[in-house]
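All protein chains but one are shown in place.
After this line comes chain A, so read on.
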Amino acid sequence: MGQITLQGVQKSFGPVHIIKGADLEIADGSFVVFVGPSGCGKTTLLRLIAGLEDVTGGSILIDGKNVVDTPPAKRGLSMVFQSYALYPHMSVRGNIGFGLKMAGLSKDETNRKVEAAAATLNLTPYLDRKPRELSGGQRQRVAIGRAIVREPKAFLFDEPLSNLDAALRVQMRIEVTRLQKQLGTTAIYVTHDQVEAMTMADKIVVLNGGKIEQYGSPLELYERPANLFVAGFIGSPKMNFVTGENAAQKGAATIGVRPEHIKIERDGAGGWPGTIAVAEHLGSDTFLYVDAGPLGMLTARYIGELSLHAGDRVSLVPDPARIHRFDASGNALRN
C-alpha cells in the first residue's frame, strides 16, 4: 500500500517561504509527476515527503498515518537521486543490498533479492563492480535497483534521467514506466522535462512558485488548463496568447490557441494575417513563427511538410472549438 496525502504542507527556509500550502491526494499505485520551472519547489516538496526536510506546517499522511515526525528511515519510501548517490566504496551488490542489510535480512535472503533485482535491470554481469567502473546508464540502474529491492510503499525520483544522453533517456523512461506498472508501486517523479511528464504520468502536478497550479491527468492539463500558467507550461511549442480586441470578441481578457490547432492558409482573407519570420522543416512537422503585427509573434504547426518560407505572407485561422479563454486574473473561463 502506498497512499500519500498532503494537507496544507508548508516549508520555509528561514524567512523565505518556499512551499505555500500544498494539498494533494496520491492514490495507491499511481505514477505522479511534479513539473514546474526551475526553483519552483519540486525537489523541496519531494524531500518533505521523503522526510529529508522537516515541514514548517501541515501534515503528510502515508496510508492514513501522519508521518511528519517520523524519520526518513521509518517512512518506508525509497528515493532515486539525480546524482545517483551510490556508495562509492561498495560493489553494485553492496549498494543494492544495503537497505536490506539495514533491515536485518539474512545474507542468503539479501543475495537472492539483490540478484532478482539485478536480473530485472540487466545488471547481473556487473554485480561485483564498483560504481566508478560503470557507465552513467548503469549507475542509474543501480540506483533504481537500490530503490526497488526494498519493496517500498512508494518510489521518489528526483530528475533521475537528467544526466543521461537523449537516446538513453528515452529508453530509461520506458523502462522506469514499465517497471512501475509491473510492480504496482506508487511513484512520485520530479522532472522539468514536459515530454517525460506527459508520457510517464498517470497524473501531473504543475508547480509554480511553491504553489500547486493544477493537478490532473496529462490530457486534462492539455485540454483544460486551469490558468494561463498551466496553459503556457504544458505543450510544446508553447500555446499562443492573444489579448485585446480579438480576445474581447470572445468575452475574455486573453485567449489561447495551441500551434497545432491553427490552420495555415496561404493568402486567405480571414483569420490573423502575418509574415513568416522563421520556418522550421522537420519533415514530419513544419513549424512556422509568424510575425502577426499587433498580435505579436505566433507559432503554428503543420503535420507533414509545407513548402512555405521566411518572408511568405500567410493567414492563421484558429480552430474555434479549441480556443482557451482566460479572465483578467489569468484563470480559465469555462463555457
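Throughout what follows, contacts are C-beta pairs under 8 Å (C-beta built on N, C-alpha and C of every residue); 3 or more make two chains touch, one makes a residue touch a chain; residues count from 1.
Heads up, the rule we're going with is that contacts and distances are computed from a predicted model.
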- Query: Unshown chain, UniProt name, "succinate dehydrogenase", "Sulfite reductase", "Carbohydrate ABC transporter permease" or "SDR family oxidoreductase"?
  - Reply: "Carbohydrate ABC transporter permease"
- In the whole complex, of A:R150, A:R169, A:H261 or A:H324, the residue touching the missing chain would be A:R150
- Note on the structure: Contacting the left-out chain: of A:G29, A:P72, A:P237 or A:P273, that is A:P72
- Across A:A22, A:A50 or A:L221, the one contacting the chain not displayed is A:A50
- Item | Where the unshown chain meets chain A, residue by residue | 50, 52, 71-74, 77-79, 81, 83, 85-89, 98-99, 102-103, 146, 150
